[in-house]
Each structure stands twice: as structure tokens, then as C-alpha cells.
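Every protein chain of the complex appears in place save one, which is left out.
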Amino acid sequence: MPDTFLFYVFSAVAVGASLLVIGQRNPMYSIMLLITSFGALSALYIQLDAPFVAMAQIIVYAGAIMVLFLFVVMLLNAPQEDAAQWDRTHPLRRPGMGRFGAMLAALLTVQLVWALLRVSDASAAVGARGDVAELTSVRSVGRVLFTDYVFAFEATSILILVAMVGAVVLAAREEKR
Amino acid sequence: MIPLGHYLVVSAILFAIGTAGVFLRRNLITILLSIEIMLNAVNLSFVAFGRSHGTVDGQIITFFVMTVAAAEAAVGLAIVIALFRHRESLNPDAFTLLKW
Partner (left out) sequence: MEQATLRFIIQLGIIGFTFFMLINASALLVLAERKIMGFMQQRYGPYLVGPHGVLQPLADILKLLFKEELRPKGADKWLFTLAPIISVTAAFAAFAAVPWGAETTFFGLLDTPVKLGVADVNVAVLVVFAITSMGVYGIVLAGWSSNSKYSLLGGLRSSAQMISYELAYATALASVIMLAGSLSLRSVVDAQAGYWFGFIPRWYLFLQPLGFIIYMIAGVAETNRAPFDFPEAEQELVAGYNTEYSSVRFALFPQAEYINMTTMSAVATDLYLGGWHGPLLERWGLGWVWFLIKVGIILFAYIWVRWTVPRYRYDQLMQFGWKWLFPAAVLNLIATAAFILYFNA
């Protein structure tokens, strides 16, 4: 019972914070709300017996990627959406495109939910199969990562190197001649 | 015990929210944030499925998704910085002409 209650609380926080993220004018607020959403998702991962992924989510997503976003927003002194070009209504409440888009998003939700709930064991309890002690241990994650998925692991390390070089080159100031 | 379907519904809702954000918002940073929401929704699906099968593979694929998300965020933000320096605007509608 407390498990189910916590699941609903964390899901509500994750979904609510994400809704607010796309509804904010100021990108700084969006980033802070997204961090909240990530925290709630991390709690959901802990409920799914994946503590290592939960901590990696906080360290990598909330602690590194979001800091990168924050730095860029601060350094660019990013303006909020141009409210002068349109009238003063909130971006998501403008007539026409906004409402149509929101309706399409709701339609997408219905489609996805319908498709996903037709999965064969969608009504089976998560956590019925599998040995909890082995799933939560980092040792088993490491073992599978470095044997079955070692090629993908090495490839992602090269990917990060390429991304680093690319980011530095793209954001560098052009030399004044 | 929570059925698998519940986690999948949450994942679907988050994915749709992310998609709505990408299409409806006219600020490059918010668009990138919405992409991150979508990636997280997919992560949740992976971990839920992995747990319901009783294997660790769901968690491992999550690492790769996170890594790719980090790389993509870095390069995407570098592009945003370069674009902002050129046009002083973060509205994607300011970049509709192919002329630099």
C-alpha cells in the first residue's frame, strides 16, 4: 500500500513538473522544474529496483546536463519568448496553433497508452520475476555491461569524445582577422 | 504491487508532454528541454520493461540513452550559442531563411 501511494505521488510530481516545464516563459524556471521532474523519476527508478540508474540519473542528468543548460541560459542572458511580436497571451494559450497542438498531444497520449497497454504482461505486477538482490547490485550491472554490451560501451565513449570536440568547435568565437 | 501498465502510462504521458513542448514552444532552450523530457520517458519505459522481465538489460540500455542525451545536449547547446551570437534571438522563427 505505501508503495502504490508513493508511486502515485512521484508520478504526479513528474508529470506535473513536466507540464509546467513546457508552460513557463522563463527558461530558468523551466530548468529548475525539469530538475524536480528528474528527481521524481529517480524515485520511480528506485521503486523499480534500479538504484544505480536512479543515482546515475541524478548525477548525470540533474547534476551535469542541467547545469550545462543553466550555464548556457545564464551566459546568453536568454531572452524570454518575444511577447511583443504576438499579443500578451501565454505561449500555450494562443488561439489556433496552440490549442490545436495541445489537442494533438492529447491524441498522441491516447494512442500511446492504448498501444502500450496491449503489451502482453501489462497488467502483471512489476517485480514478480527476477531476483531483487541481484538486480539491485551494481556488480551484476557491471558484469553484463562489460561482457554483453562492451562494444556499445566503447562506442559511446568515442561518441562523447566526438561530442566534446564538436561542442568546442561549434561554440568557439570566430577569429577576428 | 504496481502493474507494468501503470509505469507505461506515465511514460506515455511524459513522452506526449515532451512532444507537445517541441512543437509548441518558440524558444530553442525550451525545445531542447522538451527533448530531454522525451528521452527520460523512454528511459522509464526501458527500466520498467527490464524489471518486468527480471533482467538487468533495461538498466543498461538506460545508460546508453543517458550518454547519448548528454552528448546531444552538449552539441545542441553549442549550436544554440552559435546561432544566438549571430542573430541575438532564440526564436526558431528567426532562422527561417537559409542565408546565414
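Note that the chains are named A and B in the order they appear, and that numbering of residues resets to 1 at the start of each chain.
Rule of thumb we're sticking to: contacts are C-beta pairs under 8 Å (C-beta built on N, C-alpha and C of every residue); 3 or more make two chains touch, one makes a residue touch a chain.
Only a predicted model underlies this, so the values are computations on that prediction, with no experimental measurement involved.
Looking at the complete complex, one finds that the omitted chain is in touch with A. Across A:Val67, A:Met103, A:Ala125 or A:Ala172, the single residue that touches the chain missing here is A:Val67. Considering the full assembly, A:Met55 is the residue among A:Leu20, A:Met55, A:Ala124 or A:Val144 that touches the omitted chain. With the whole complex as reference, residues 28-29, 32, 35, 51-52, 55-56, 58-59, 62-64, 67, 70-71, 74, 136-138 of chain A touch the missing chain.
The criterion applied here is as follows: only the chains that are shown with their structure count from here on.
Our note on geometry: chain A versus chain B, Cα centroid distance of 6 Å, whole angstroms.
For chain A in complex with chain B, the touching residues are 3-4, 7, 11, 14-15, 18-19, 21-22, 24, 27, 30-31, 34, 37-38, 41, 44-45, 47-50, 52-53, 56-57, 60-61, 64-65, 68-69, 72-73, 75-76, 78-82, 91-92, 97-98, 101-102, 104-106, 108-109, 112-113, 116-117, 119, 121-131, 134-135, 140-141, 144-145, 148-149, 152, 156, 159-160, 162-164, 166-171, 173.
On chain B, the positions that touch chain A within their shared complex are 1-21, 23-27, 29-30, 32-34, 36-37, 40, 43-45, 47-48, 50-60, 62-64, 66-75, 77-82, 84-85, 89-91.
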